[in-house]
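After the structure tokens below, expect a handful of questions from me.
Every protein chain of the complex appears in place save one, which is left out.
Showing chain A:
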Amino acid sequence: MRKMSITNVSRRGLLGGMGAGAFVLAVGLPRPGRAQEEEPEFGRDAMPNGWRDDPKIFIAIAEDGIVTVTCHRQEMGQGVRTSIAMVVADELGADWENVRVDQAPGDEEKYGNQDTDGSRSLRHHFMPLRRAGAAARTMLEQAAADQWGVDVSEVKADGHKVSHAGSGKSLGYGELAAAAMDLEVPERDSLVLKDPSEFRYIGKGSIGLVDNMDITTGNTTYGIDVKRDGMLYAVVARPPVYGGKVASLDDSAALAIEGVEKVVQIDPAEFPTEFAPLGGVAVIARNTYLAMKGRDALQIEWEDGPNADYDSEAYRETLSQAANSAGGKVIRDEGDYDEAAAGAAQTVEAEYYIPHLAQAPMEPPAAVVEIKDGKAEAWACVQAPQVTRLRLAERLGLSEDAVKVNVTLLGGGFGRKSKPDFVLEAGILSQAMDGAPVKLTWTREDDIHHGYYHTVSVEKMSAGLDESGKTVAWRHRTAAPTIGSIFAPDPAQKLPFELGMGLLNMPLAVENIRAENPEAQAHVRIGWYRSVSNIPHAFAIQSFAAELADAAGRDQKDYLLELIGPARQIDPTNQGDVWNYGENPDVYTIDTGRMAGVVEAAAEGIEWGREMPQGRGLGIAGHYSFVSYVAVAAEVEVVDGRVTVPRVSIAIDCGAHVNPDRIRSQMEGAVIMGVGQALMTEVTFAEGRAVQDNFDSYLIPRMEEAPKRIDVHFVGSDAAYDRPLGGVGEPGLPPVVPAITNAVFAATGKRIRRLPIADQLRS
């Protein structure tokens, strides 16, 4: 039975969930003007500004036949510019070599929601974009039929032309474009979508990236590459502690440097800081090097503020105490955990620690803003261009209409570029220079020192097993600062969308389950990082599943499958998950059969059960996130305490495939990011300051550390295009880390309960 009282209220508030624009509403205020009884909206319908399927918005056809598809989602490596063009081109019947891609500026009134996060570009826009393509195809057919004076049913559009079988006539799309685009867009219900058997691009593996030539010849434009006439260059010295501000400034040495034009103070951010710049001192110069040199010459004394004592090692103790104490908010309660644990033949406990992480996209945050005639124009690598536009307008005292945000390619995003603080900095500095274009660049140190960090967690797991080794009681306590702390006075507890990331919606065939969320305060900016709260939840749950298998004397994979239980459909709201990635729980149920399917496929892919030589071991983990199912089986080798991961098998069931090559590449990348999180990646804090500076201390995997063999396995109905799609960009990551650490246990007998492994295995 669904608990409607919870779902109605919370779903209403958190429909936007991850969407940055919706977040302020989500955390604080109920949506105005909506009755409680109103049918809840889900998925693309629930996103701020919804979706569009008008072909006149997305498709332009020139006289020479070149089809230009406007991509309203941001490219950050997931391949969305290629995939969206494939979808439109296929329904349109266009030839790929005549398709180009244009990037939309931030304008959600026109394009619908543009927040590129939450692994939902294709999940939400596949069908609207198919309809846009189909509508344009229908209009081309009508234009040809009109010209020939025949009924539209006698003509057919395909291969970039419309043909009339009866007369043998045909006209190219370019010849028909002007007349076609003058026609009314056909009614949505009248459109006939292609049968998947007719697809030439969707689901096929043969399409190269639309930006391949530019990327391989250095002809791309990322945010950091934008150049405007008369442009100045800036860097900012920001308070080293979150919430700090300038106490005193001597900029005389900086201003004495030839080529340094101006030093500008930026007001400190107030709590909750949301997307406001952190404040500090900017140096504006003739080139980036001179700006950096000027910044080095600044004499600044900082007032550190309330987070001056933040120390991540001490804070780990704080979180640990919280996670080991009763009385936290109960977020899931089925059966009677206490009674079942008390009656268990064996109890097992384990505590897991997952550190702060920085997204560290290879392109650091960078943006150009110029202001002319009361209008501001930005060029920026942002995941959320409409939110950027709104916040930039507010900060500059302009109307939304007076601000344009052009979206460049993103040199990686991983959630960092969902926050437009850096674009606001560029805007403030342009304003300080009477509107001259200013490029603001973050150095790598800026990126590591002043991030929107992945949260830090202690996850305390407890369980009771009966005499046969079956888990009969399961308790999960999660203590971690919340992303909500940047949007509102720190709620100190995880929000429903964070709890819905792999904690509440983990399918477990256990009768007595209890989950609790004790309080935890934030001392740094907490932000989305690829996969978000799924990272700690998957690490804890999948590590613990392996520990229970060991306690029961069972094979890890067999035991995991038993915990998942028999094939069934679970309504996530029955487990207390009122968010469900924003999707309709009647449509997107948790399907344990699919979960088991990927576990089996990952295991088979690594030849699970084979005899392993000394120092080698296999581990496995499965996780449901972003409405997709992924399992990972890893092989590790441990020599003198040094862990390498020679081979990984990753299996995904994400429903139908639009661009299988990009699903593969996302899985490959997720494995490598996960190898980093398992072995080396973390940000620590001392005296309120990030300890790591750059890629010499903030470690991410290099070629030599990447697995030599990564096999990606597709599971499920990859051609079921009439069924809802799952996410791809994020779900690969969460199970990678526990698969590796479980393999370390198999190889060494040592449990990794704290990330990263670093030198824990060295004697």
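In the analysis below, a residue touches a chain if its C-beta (ideal position, glycine included) is under 8 Å from a C-beta of that chain, and two chains touch if they have at least 3 such contacts; residues count from 1.
We adopt the following convention: contacts and distances are computed from a predicted model.
Visitor: Could you tell me which of "Cytochrome c biogenesis factor", "ABC transporter permease", "Isoquinoline 1-oxidoreductase alpha subunit" or "Extracellular solute-binding protein" is the UniProt name of the chain missing from the displayed complex?
Guide: "Isoquinoline 1-oxidoreductase alpha subunit"
Visitor: Consider the whole complex, including the chain that is not shown, and state which of A:165, A:178, A:192 or A:215 touches that chain.
Guide: Checking the options A:165, A:178, A:192 or A:215, the one contacting the hidden chain is A:215.
Visitor: Considering the whole complex, which of A:444, A:554 or A:751 touches the chain not shown?
Guide: Of all options in A:444, A:554 or A:751, contact with the hidden chain holds for A:444.
Visitor: Pick out which of A:362, A:587 or A:720 touches the chain that's been left out of the picture.
Guide: Touching the chain that is not displayed is residue A:362.
Visitor: Across the whole complex, list the residues on chain A that are touched by the chain not included here.
Guide: Listed in rising order, the touching residues are 75-79, 208-209, 211-213, 215-222, 224-225, 227, 233, 258-259, 287-290, 293, 360-364, 409-414, 441, 443-444, 661, 665, 668-673, 694-696, 700-708, 710.
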